[in-house]
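For this view, one protein chain was removed and the others were kept in their places.
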Amino acid sequence: MKEVTKAELLKEIHDSVVEFDEEKTTELCEKALEIGIPPYDAIMDGLALGMDAVGSLYEQKEYFVPELLLCSDAMYAGLDILRPHVKVDEHQTAGKIVMGVVEGDIHDIGKSLVKTMFEAAGWDICDLGKDVKLGKFVEALKDTGADVVAISALMTTSMMAMPKVIGMLKAEKPDVIVLVGGAPLTEDIAQQYGADGYAKDAISAVQVAKNLLKKAA
Amino acid sequence: MHLRQDRLTASERMDALFTYQKPDRVPLGAMSTGFNTRNAGHTVADAYEDPEKSYSDMQWTTEQYGWDPIPQYAGHTVLGAWDFGGDVRMPKGEFEGALVVTEKPVNSEDDVAKLELPDPATVGRIPLAMRFSKLQFENNLPVYFFSRSPFTMAANICGIDLFLRWTMKKPKLCEALLDISLKHIINALTLWLETFGTDRVFVWMSSPSESNQLISPRTFKKFALPYHEAYHQRLRELGVQRFGQHICGEQNLNLPLFAESPPWPHPSVLSFGHEVDLEAAADFFPKDIIFGNIEPAVIQTGTPEQVYELCRVAIEKGKKAPGGFILGPGCGMPVNAPSANVYAMTKAVHDFGFYE
Partner (left out) sequence: MQKMTSNERIEAVLKGKPVDRVPHFPFILGFCAKNVGFPISTIYSDAEKSFDAQKKTFEQYGIDWGPMYGYASYGTWEFGGEVEMPTGEYQQAPAHKMFPVKSEADIEKLTMPDVRTAGCLPIAMEFSKLQEKNGTPISVIMGGNFTIAGNICAAEKVCRWMLKKPDVAHRILRLATDHIVDIVSHWVDVFGPEKVIPQFWEPLTSNLIISPRQFKQFIMPYLVESSEKILAMGVRHILYHICGDQNANLDDWAKVPMGEPGLCSFGEEIDIDKAIEVLGEKAVIIGNIDPAILLTAKPEQVYDRCREVIAKGKKSPRGFMFSSGCEVSPETPGYHVYMLKKALNDFGSYNG
């Protein structure tokens, strides 16, 4: 087997994510474990950095949703290999987030991509899926003690649920940060609805959440 | 304030547009279904499952707001998920405004080969759409045949996330789905043409899955555009006379590809979302009737003044479109739009939309 340095292997993992090669990512992550690279480093400096690069390619309009989906598949394939080996005390969570597509809406591609980006950024995620009843968001917030709740909607009909659920969330935990997104949403509408932040796409969502958390600290 | 009086009927107005003549005023389209049934005290589900209610609510609402019947449909005629053996349910509850796919016909690669062409006379909601079209026919309205594009229908059959993955990894599967989608659309359309005659059928299509928020122009060129071309080739062979397409969402990167050689007859109606500037649309498509493009989220959550102003600007730009212009929402009329906001569009047409 060719000798490879830690830096080289991490770069290869990074590249395999960017090239959305699921098989290669799996192999490289297994190799990382074999040669003793700390799994947490392989996640943060291999997989997560790879997704950062994917995000940039999306912003430059080089990559679109199909590429994002496949890159995310590659990343998750790698995570499946590495995560079980991460020691609990090693894992520093960047934050806790509950996310879901609001009641009445089943369009979840956007939310899935947001999840990928938060995963890559090291957040603890509670993914409620799609068509999430309003009360479930509140329940999940209570159960997880999350810092942020992210809600998405694609339809003008379903986005009408947002002010309601935001009110319920704030009543449960006044300092919770609520982030919204989805095609019919805008910064203005998000404000009107009582949300703390709005993200125009999956790539910017993590940064918006980070900034809001920092502001609140 | 008095509204100015129209000098043409809706039908005369549309005939003028389709012969490149200036009508009395900018027509006002609505792309509205659930809003109509709610306006008349019925449910959103009625818009999809009760053609008679949907039809009469649509006519009353059209009269109330002074809309022109472009387009008028009660939901899609052909549906990928439903027609090919999946399942859908009606919208329910406070926050649903459209049909919901509950089971997709294709969930894996193996399922693609098992797909069969459905019977266009009996499958899905085609029989309901036929009842609706008969009412249009009997009342001297254009008979609308409404489908998604082959690309959007193909994605609907297996779910958009799987379809997009296959565009990268298994293009042959995509082609198989695209082929069968196109065939089914044409079969159903043929039924419409045979029932109502080519001179009465107005073919309408929407293509939301081709948005650049989902796919690159490369993917559009490879997978979507050839099927638009094939589709229009068939329409020409069948003798279809009037066509409209709702080019849904952010599709700015696709427009130059369409514009290189537009596959549709001229003029056709091209409807755009708020993401596409109307002047840019008119530049790309000088021989076609531009339709749009008031942002639905503003119609739903904005003030009447905001909607009115958006319409004023749209009318100002649209009036310069060499192929003609119709004012309308940038996508389906939001079901929960406050009535005053919808009326603001009517008011704007009557204040700014007349051609002197």
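Note that the chains are named A and B in the order they appear, and that numbering of residues resets to 1 at the start of each chain.
In this section, a contact is a pair of C-beta atoms (placed from the backbone, for glycine too) under 8 Å apart; a residue touches a chain by one contact, two chains touch by 3 or more.
Since the model is a prediction, treat every value here as computed from it, not as a measurement.
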Which of the chains on display does the removed chain touch in the whole complex? B
Write down which of B:72, B:156, B:268 or B:341 is the residue touching the left-out chain. B:341
State which residues belonging to chain B touch the missing partner chain. 1-2, 38-41, 57, 60-61, 63-64, 301, 303-304, 338-341, 343, 347
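We take it that only the chains that are shown with their structure count from here on.
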Report, in whole Å, the distance between the mean C-alpha point of chain A and the mean C-alpha point of chain B. 34
Seen from chain B, its contact residues with chain A in the complex are 34, 44, 91, 93-98, 100-101, 160-161, 164-165, 167-169, 212-216, 219, 249, 253, 296-297, 300-301, 334-337
Please name which positions on chain A make contact with chain B in the complex. 20, 61, 63-67, 69-70, 73, 102-106, 109, 112, 155-161, 183-186, 189, 192
